[in-house]
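All remarks here apply to the structure that follows.
And then chain A:
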Amino acid sequence: MSQAFRLPFRIWASLTIRDRLGLLALVMIPGVLGGAFVTAIGIAVLGPSVLDFLAANLPLVRFFVAATAILLLTVPTAFVLIYLELKVIARMNLRVGPNRVGPLGAAMSVIHGLKVLSKEDFSPSGVDVTVFTLAPVVTFLASVMTLLVIPFAPGIYGQDFNIGLLYFFAMGGLTVLGLLMAGWSSFNKYSLLGGLRSAAQIVSYEIPLTLSVVGVIILTNTMSLNGIVAAQSGSIFDWFVFKQPLAALIFFIAATAEANRTPFDMTEADSEIVAGFATEYSGMRFGFFFFAEYVNVFIVSALCATLFFGGWTAPFNWPWPATLNGFDPYSLGVLGWTAIVLVLIVGGTEVLAPLIRLAGGRSWDMSSTIWMAFAVTIVIGLGALGALGFVAFGWLRGLVWFMAKTYFFVITFVWMRATLPRIRVDQLMGFAWKWLLPASLLNLFVTATAVIILNR
Partner candidate 1 sequence: MAVGDRGTAGAGRPAGGSASRQATGPGATGRAASGNAPARKRASALTARGPANLTAPVVVPNTLWQAENPLAYDGGQPADITHLHEFGLTDAGRVDAARWGALQVIPANADYILDLIRANSLWPLLSGLACCAIEMMSAATSKNDMDRWGMFPFRASPRQADVLIVAGTLTTKMAGPLVRLWEQMPEPKWCVALGDCTVSGGRYKRSYSAVQGIDRVMPVDVYIPGCPPRPEGLIYGMLQLGQLVKDRRGHWSEREIGPTVPDGI
Partner candidate 2 sequence: MDRTLKTRLEARLGGHLRAPVYQRHDETEIRIDPGSVPEVLQTLHDTLDLRFEILADLAGVDTGEVMQVVYHLWSPMTTDWLRIVVDGISRDDPRVPSATFLWTGAEWLEREAYDMFGIVFEGNRDLRRIFMPPDYTSFPLRKDFLLPDDAARSPGAGVRHVEKPHVTVPPAEPATAIRRAPVS
């Protein structure tokens, strides 16, 4: 029996690579064809009812789509942030930073990620394996799920809870659970210290973080982030950073501590507790923590931009109407846009090639001239399309503004990391309880009083 069971594997092992690929193709082509046939039949038969079902509960569909998109976009975001940090800190250190892999070393963070992914995956002796395995997942998911309520642009958000802010803080609070699990489960005193530090730190900074936002909630009468952004639409002076400066400051400080960033990176203090809660983690388990940290940075920056800096709203009233003097970009449809793009590319190449030939003189042969013209056309065309879309589509405009504000805060975090030393644990706690909490209470009191007086 076992021999018969092993036989296919032996055959497979005896084949060469080309034979294996051929065999795979032989198996897959009929499979694909049959699958396509069955799908066609299924669509023909069940199509209408499925469409009705989807149309019936659209929010559910939207939710699933958004969740999938967020899960897919999280890791690339982390990669971008890691590369940003590598380069910016390197420049601040008068170094060059990664510049060998990819243009300007842009692929370095991806390479790091893949390498971490391919390291040996094991749990050391003495650890509580279940908790040890679950901890990175909890941390990562807790930070990813908070992305669900952030409005990236008008109409582009995962879910618009009316308690979105509450949901955000609840999910953010779950992060400490993962860190605590990691610190406890890995049989290591450094990890234990790191986990407990993170617990104390995050728990005590949750309070000023939440209290500093209450002022905004009072002003807007809503906890939905879309509502808060909508309340700030208009000119730059409608942003809450001007109405609630103290709250903005408190929120930024507390958010830094919430994301475990310097100068509050007690939990992975290199020079004190070796790597904190992640000391015993290797391979992809460590990678999860690694990504979660940077996703946290992104989320915190995004929330800063959303709450106090107007989210996706432009800092000034956009002069042009969303539709260009009656021309509706949607009216052309896909075919129209494709035709336009083709004509632009071909025509641009035709126009540019002689110019480049003239400019380059004899140094350019024909093929390189045409390729050059093509590339230049593509660049110009993409820029033009981007500008058109920026003018025409409100969501693209909002996305651009939102990302600009978010990455401003991301770079601020990186800057702080390169500059500031780390503060001690007791100073951390004292700062939270002696300064931030009274300040946030004062801010709340002043705001409430002002609202009552002005409404009367």
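Here is the rule we go by: a contact is a pair of C-beta atoms (placed from the backbone, for glycine too) under 8 Å apart; a residue touches a chain by one contact, two chains touch by 3 or more; residues count from 1.
How these were chosen: all candidates are chains of the complex that A comes from, given by their letters.
Quantities reported herein were computed from a predicted structural model and do not represent experimental measurements.
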Original post:
For chain A, which of 1 or 2 is the touching one in this complex?
Top reply: 1
Subject >> In the complex with candidate 1, residue positions of chain A that touch it >> reply: 17, 20, 86, 90, 93-101, 105, 108, 111-112, 114-122, 124, 270, 274-275, 278-284, 286
